[in-house]
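Below you'll find the structure, written out as structure tokens, and then a few comments.
A single protein chain has been omitted; all remaining protein chains appear in their positions.
Chain lettering (A and B) follows the sequence in which the chains are written, and residue indices restart at 1 in each chain.
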Amino acid sequence: MSETRILEISGVTKLFGGLAALKDVSLEVAPGEIKGIIGPNGAGKTTLFDVLTGILTPTEGRVLFKGRDLIGMRPDQITAMGMIRTFQTIQLFAGMTVLENAMVGCHSQTRSGFLATSLRTPGARREEKEIIEDAHAVLKEVGLGTRAHETGTNLPYGQQRMLELARALASRPEILLLDEPAAGLNQYETGELSELLSGLRDRGLTILLVEHDMGLVMSVSDEVVVLDYGEIIAQGSPEDVQNDPRVIEAYLGIEAD
Amino acid sequence: MAGRKASRCDVERKEEPLKRAQRRDYRTLALVTGFILLVPAWAWLLPGDVIHMDIVNIMVFAGIYTFVVIGLNLLVGYAGQISLGHAAFFGIGAYTTAILCCRFTWFPTWLGVLAGVAVAGLIGWLVGVPVLRLKGHYLAMATLGLGEIAVILFAELKGLTGGTIGIPQGLNVKVSQIPALSIFGFDFDTDLKLFFLVWVLAAVVMLLSINIIRSRVGRSLRALHSSEVAADAMGVDTSRQKTRVFVLSAMLAAFGGAIFAHFQRYINPESFVLSVSILFITMVVVGGMGNLWGGVVGVITLTFLPSIIQALPYWIPGVPSGLMNFSNYSLMLYGALLVVFVMFMPQGIAAGLSKAAAYGENRFKQLRDRAGARKYEGH
Partner (left out) sequence: MARREVSRKTLLTVTAVFIAAVAGLTLALKGSTGLQWIVSGLTVGSIYALVAMGFSVIYSSTRVINFAQGEFSMLGGMLMYSIYMRAGLPLPLAFLVSVLIVTLIGAGLERATIHPLRNQSVISVIIVTIGLAIFIRATAKLIWGSEPVKVASFTGDKPLRFLGASIVPQSFWVFGLTLLAFVLVFLFFDRTLLGKGMRAAAANPDAASLMGISSSTSSLVAWTMAAALGAAAGIVIAPINFAYYYAGTMLGLKGFTAAILGGLGSASGAVVGGLLLGVLETIVAGVFPSGYKSAVAFVILILVLLIRPEGLLGRSEGVKV
């Protein structure tokens, strides 16, 4: 069971004052796959991420992650279990360097509290050293190794997106939820992102990818899910989805206008 | 791909800048502590009846406020959670030790101080858990309300606190003043003794706070200040971190308050009213929010300010002697300082000083280079 599905979403519905942002969404994610999630604006993609990461509680439904029900858990607990997300609008920490941003990403993997850090116990010092090393490593991985000591919010837009990704990777996740990571990236940067994502998948990371850039989604995803008005209207390989008449009508058709 | 390859030639062997910054903080701490501990020598050179202010006495007050302001800076400046009621915790520390030590004359004063810290920590936790769910204006008003309730209780629970008269006069006890702080039989019964105690302890608290700020915990506080949603998503238990830093700041305020009670030897609700809470916030703002050194600068500046202004007519002939009634103007000045600093110097004096220093250094280099260039042209 747990080997074939790392994440199991069943019958998730989220109502906002009578309006359904998600309607009976069921989805299974296998370990090590990249699942693309597409759909027009307002289709419920970000709401789905909010439900998965504990920001929103669904009106109905269940989310099993590694066999444990996530509903009712706090965001930080879910992150500690190995599921982490990035945000559609960049949410870097103000006044922190690139390195410090990535170091915050290590939070869920470390333990020292007020007492240990104030006294600089050997354990806290060792942990701090590991945090610095880990943070440098993920920065290098996304190509920000040389900019570690600049202020995060001063980076060019594309690199800020990469920093968000690095910060998420620093938590050593098993599932990565990416909310439009390519928004605002130029073609070259999108290409780099695509390579990076494939590399992460090859290392065994599972990725849920919400993205508007069809080229990127279709090229890296193993499977694509299409949401429309909070409902899953199609699901399958990138080719199948692209040829699905309902998708073309609901989504790609609008796009072609 | 190219980006990743380029990063291979990273500057790995160089010393980590974060470590360097920490070492710089330690050096500054040693320097500042050393300088402050030399203050009594200054006071000896400039006795009170010559300069019309008692430097050591004022510095004891400043040291006491330093505990409060360091805690408040962690809460407001770093974690971004405002409190307009910290005088209440200052008061809880003071009342706890004063009540214990005056009612039970055998009660060790140092234990009274610790009891004050513990009680404030407990109350801070009980209050903090619900109240810290509020944000911004709502949190400000709720903490302000709590501070006012504390003052009302200090004044109305007459059997416990001596009412508006205070401790010990308002209580039916034998002692005529709160006993001096005594640790292992050594009495801190003069300004000078307390001065050394307070500032050595302040240096220790500062050291611990620097360590917290430059750690996983400090980064999580700054992170939730910047974006609570993102901090949550990074695995920071934001409500717990907020509560903890609130409790820590309450305990530090109570520590200052408890020493204040043993220093002043009497207390009444006047010392813990709203304007005291606002004075604490003013110290943080004037020094610099989110800058521990700024807090210390803010404390010392604002503690000395009234005395300096009162002494001006003595120092400089021609200055109107009306300034001696400074207390009439002090609040006006604090109000103006709050507005001016937030508007024009939001990072506080400390940042302003370092900016000025950097400007001076640059200017000096420019002048030197220009002089060098001129020499070159002359050849």
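A few notes on this one:
Assume contacts are C-beta pairs under 8 Å (C-beta built on N, C-alpha and C of every residue); 3 or more make two chains touch, one makes a residue touch a chain.
Since the model is a prediction, treat every value here as computed from it, not as a measurement.
Interface note: of B:74, B:100 or B:155, the residue touching the hidden chain in the full complex is B:155.
Per the touch definition above, the residue from B:131, B:230, B:258 or B:349 contacting the chain not shown is B:131.
Although one chain is not drawn, the whole complex shows that of B:17, B:48 or B:145 it is B:145 that touches it. The chain that is not drawn here is touched, among residues B:31, B:111, B:336 or B:373, by B:336. Residues of chain B that touch the chain left out of view are 76, 80, 82, 84, 130-131, 133-138, 140-142, 144-146, 148-149, 152-153, 155-156, 274-275, 278, 281, 285, 289, 328-332, 334-339, 342-343, 346.
As a convention for this text, only the chains that are shown with their structure count from here on.
Here chain B touches chain A in the complex through residues 1, 3-4, 6-8, 10-12, 16-18, 208-209, 211-212, 215-220, 222-223, 225-227, 229-238, 244-245, 248, 290, going by the rule given at the top. On chain A, the positions that touch chain B within their shared complex are 53-55, 74-77, 79-80, 84-85, 87, 91-96, 99-100, 103-108, 110, 112-114, 117-120, 124, 127-128, 131-132, 136, 139-146, 149, 167, 171, 192, 195.
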